[in-house]
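One chain of protein is taken out of this complex; the other chains stay put.
Showing chain A:
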Amino acid sequence: MTMAATDPLSAVADAALAGHRRRLRQRAVVVAALAVAALAAFLLDLVTGPSSLSAADVLHGLVFPEKLGRGAAVIVFDVRLPQALMAILVGTALSLAGAEMQTVLNNPMASPFTLGMSAAATFGAALAIVLGIALPGVPPTWTIPVNAFVLAFGSAMLLQLLGRLRSGGETLVLFGIALFFTFNALVALIQFVASEQALQQLVFWTMGSLSRATREKATILAAVIGCVVPFSFAAAWKLTALRLGAERAKSLGIDIGRLRLFSLMRLSLLTGAAVAYVGVVAFVGLVGPHIARLLIGEDHRFFLPASALSGAVLMSLASIASKTAVPGIVLPIGLITSLIGVPIFMTLVLTRRGR
């Protein structure tokens, strides 16, 4: 068989190739549209809040900061901007992590939340809040996020280690579920001995909140995402091929163990950094990839950015909802993502069936 790229194609093949190219263009448009949606949600998030600042004031103030009053400047630059940025970044990080996780573990239910990473992070936070346990040399204001990060990252590494004992994505998922319950039990144990004040702080942490966001934290999270994303995208073809089955992928020359290891390292960095600052945020890491998959399929060159952007849009919308659902009160964002995540997820599952 000669399959040189210069051979003439049959009419059917020619039409299919044209259709494929058209589809690639459509996908690029969808990704661009998601980026625009994320930007729109970000701006809407910025202008939403309990203070009396109008949308025009906020947007004008962003462009001309010197014209803002001192109080308004604090609201815009120290509260609204870091929180809105954080919403976008956390959504991006968790959803990208979820997308890679679902592929390398070959399980549509995999996400940083369902496989125990968030629970591990909570345990880390609980150690700091209730027992005052922290790594030496960490400044007091950083003990909670550092603990959360270390535990989330550590749980992902533990997952990887356990996975080496018995290979296969399914085994890893089972280990992840075991980790989820173990860390939840440990957190409950700490709650049992906690003082009332510490308990309150811990419960607030587990609900997930953007209220602790600062520009510094947003910058760090952005840096983590910026470091991880190029490696994620570079693995896009390998991840796509992995969807054809582990045996097929290996026969195509892919070192699956290595692919899985590096992917787990990337997603534990993303998850660890995200939950360290905002606490537990459920469902974004699960639903974001599902939305992306429905919109543009699993060619990971498009699926990964679409997942990241879907997560950013979801998280930003959740942030808006957390400020507007109950007038005068900002609800913890983790509550919102759970509440709106469940119906979205159910709808996705049902429409998937119908396809």
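We adopt the following convention: a contact is a pair of C-beta atoms (placed from the backbone, for glycine too) under 8 Å apart; a residue touches a chain by one contact, two chains touch by 3 or more; residues count from 1.
The rule we apply is simple: contacts and distances are computed from a predicted model.
The listed choices are "Iron ABC transporter", "Putative outer membrane starch-binding protein", "Xanthine dehydrogenase family protein subunit M" or "3-hydroxyacyl-[acyl-carrier-protein] dehydratase"; the UniProt protein name belonging to the chain that is not shown reads "Iron ABC transporter". Considering the whole complex, the residue from A:A194, A:V224 or A:A241 that touches the absent chain is A:A241. Interface note for the absent chain: among A:V31, A:V76, A:A93 or A:I254, the touching residue is A:I254.
Contact with the chain not shown here comes from a single listed residue; of A:G19, A:P50 or A:G132, that residue is A:G19. Although one chain is not displayed, its contacts with chain A can still be listed: residues 1-3, 5, 7, 9-10, 12-13, 16-17, 19-21, 23, 106, 108, 167-169, 237-238, 240-241, 243-255, 293, 297-299, 355.
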